[in-house]
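Here the structure is laid out as structure tokens; the discussion comes afterwards.
Missing here is one protein chain; the remaining ones are kept as they sit in the complex.
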Amino acid sequence: MAPLLEIKGLKTHFSTDDGILQAVDGVDITINRGETLCVVGESGCGKTVTAMSILKLIAMPPGRIAAGEIIFEGRDLVPLTSNQLDEIRAKEIGFIFQEPMTSLNPVLTVGEQIAESLRRHENVTRKQALERTIEMLKLVQIPNAEGRVHNYPHQFSGGMRQRVMIAMALACKPKLIIADEPTTALDVTIQAQILDLLQDMKERFGMAVMLITHAMGVVAETAQRVVVMYAGKVVEEADVDALFADPRHPYTQGLIRSIPRIDLDSEHKTRLEAIGGSVPILINPPVGCRFAPRCKFAMDVCTEKEPLLRQIAPGHRMACHLGDVQLGDAAGALA
Amino acid sequence: MAGLTLASPSAERGVYSPWRETWRRFSRHKLAVVSAFLLLILILAVVIGPFIWRVSINDIDIVAGMQGPSLAHPFGTDDLGQDILARMIYGGRISLAVGLAAMLVSVFIGTLVGALAGMSRGALGHGLMWLTDLFLSLPQLPLLLLLIYLFRDGLKQVFGPEGGIFILIVLVIGGLRWMPVARLVRAQFLSIREKEFVEAARALGASPVRQVVKHILPNALGPVIIAGTIDVAAAIIAESTLSFLGLGFPPDTPTWGRLLYDAKDFLDIGPHWALFPGGAIFITVVAINFIGDGLRDALDARRVI
Partner (left out) sequence: MSQYVLRRLMIAIPSLLGISLVLFVVLALAPGDPFSELATNPNVPPEVQQALRARFGLDDPIYLRYLHWLNAMLHGDWGFSFVSRMNVDTLILQRLPATLYVIGSAQILALLIAIPVGVYAATKPYSLFDQIANTLAFVGFSLPTFFTGILFILIFSVTLDWLPFVYTTDIKATGIHYVLEMIRQAIMPVAVLGLFQAASMTRFVRSAMLDVIRLDYVTTARAKGLGQANVIVKHVMRNAMIPVVTLIALQMPAVFGGAIVTEQIFRIPGIGSLLISSILSNDTPVVMAVTFVFACLVVLFNLIADVLYGWLDPRISLR
């Protein structure tokens, strides 16, 4: 069966005063129907821009999709105009944003904000839209939904607002939900509730979820497949179990080692590791591997040639020269 | 949105000079640069003009009255045959002087009130901010007219007709326009007061006055310069308005506004009489405003009303 969404060679660039910023530089991501795909990476690695590019929600200008295809249900979205994309936004692909405190319009009631999506995409009367809205609010477990529907966002807590955002994204029953760090801005206890709710909703409606996060803990709990991004590129992609069991890219390894572990007793506890340095600025990036300056295993080849993403095991792809050398060594040993 | 934070490019280029950076950003605003050039010419014209254009401002020659521009009178003559160019050069000195002096008054009062309000956390600060808001909602022109109406005779007796009205106009215009500066300075105080380097100075035992003069005021300078620039334009308009209403300088003092006032009843036979001084006011004001806009780009100040 054809994948639901296939991003091929996506390049999203921003023109700035100092040159072209290559925020997303040749990304391939595939999402199948009904699966949960996590995209992980540090802030500034291009995951949000990738997600926003799908529905052209980036500011254009200065942003621009420079190359690539975004094929949703067999149709390339890149050449579509904003008006044409409006038919897909919310109806086919729903969005949940990072900041529930700022993502809701402060001067409209939450009911109006959910209902306007329904009224836009489905042929419903005002009354039907209100009923559906209340139904959605109940579904995301907002108590007293009949009363709360007429409240303004500032009357809700952060966690409740994120529930409203989920209700809004689900209102038209889209086939894909893109959730951009939906729990980052919330308290830890609320985070788990929101992730559970998202999981529930996914099972109930059978949609696919693209979950963007920087927290490996969230990945382990929710994902079926994981894409690791670094500096505008995909560096590794695998099923969640394979990724945690056998991370191949030094950056992925670093990410996994930076998860605090409470399941080990004190004898086995190791020091929490941080990856030194930070994501490079993507204006005129250097040739070679973009992770090389921070990589413990960097070799000469890493600063000369860009490593390409390639299959190393079924369903497991990564982009690092280290694999070549290891494979080369292994080949040498066999000979 | 995507966390695209960029390092300042100038920091990477090695040599970093705040003034060069300011100039670089200012010079990107083409209209501001042109305006600065225009204003410079205007200032030069009114300062050294009388030494070059040696025509008296009040030589009456009724026969040569109401003439359009000619070689003998480049800007034409008024109903009494007086040379409009000479009168405008004289009036320009007054307009620019009033603008600058009133700006200094408003910046002085504004800085003082803003600094006091920013430093005191108690009733004084609240009281001063209430006063600032009150002054912001005063109808300025009516009050300006009222003050001049009530005080002009008294000051005229002390400082002479021209000097008295100059002092009065400068004080009143400046005294009614200090509020934006006060708000800016106070806002700067509140934000800077808590910053590390001021904390450090306080820990080292710097006196409050020293803190203000050495650490806080230089940081508040940018926004105040911008507000001050715009104040000059506003003061020039205010003075011209008063003169235009016939309530500014004495009738024989040819400020730009006064020239317009005299000319407005002769629009059908001598439009040049109104157009030249009106154009001068407009060019001066628009140039100053554009310079203010360029400075805003250059000094990157946040706008506070």
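As written, the chain order gives the labels A and B, with residue 1 at the start of each chain.
Note that contacts are C-beta pairs under 8 Å (C-beta built on N, C-alpha and C of every residue); 3 or more make two chains touch, one makes a residue touch a chain.
Just so it is clear, the structure is predicted and the values come from calculations on it, not from any experiment.
Visitor: Need the list of shown chains touched by the one chain that isn't shown.
Guide: Per the contact definition above, the missing chain touches A, B.
Visitor: For the full complex, which residue in B:Ile60, B:Leu138, B:Ala200 or B:Val213 touches the chain that was left out?
Guide: B:Leu138
Visitor: Which residue among B:Tyr90, B:Phe166, B:Phe189 or B:Phe290 touches the omitted chain?
Guide: Going through B:Tyr90, B:Phe166, B:Phe189 or B:Phe290 one by one, B:Phe290 is the residue touching the chain not shown.
Visitor: Which is it among A:Phe14, A:Phe72 or A:Phe97 that touches the chain not included here?
Guide: A:Phe97
Visitor: Which candidate, B:Leu128, B:Ala227 or B:Ala274, sits in contact with the chain we can't see?
Guide: With B:Leu128, B:Ala227 or B:Ala274 as choices, the missing chain is touched by B:Ala274.
Visitor: Considering the whole complex, not just the chains shown, which residues of chain A touch the missing one?
Guide: Missing-chain contacts on chain A: residues 52, 55, 57, 59, 82-83, 85-91, 94-95, 97, 99, 102-108, 113, 116-117, 120-121, 152, 154-155, 165, 168.
Visitor: Suppose we count only contacts with the excluded chain; which residues of chain B make the list?
Guide: Touch with the absent chain occurs at residues 1, 31, 130, 133-134, 136-143, 145-147, 149-151, 153-154, 233, 237, 240-241, 244-247, 257, 260, 263-264, 267-268, 271, 274-275, 278, 281-282, 285-286, 289-290, 293, 303, 305.
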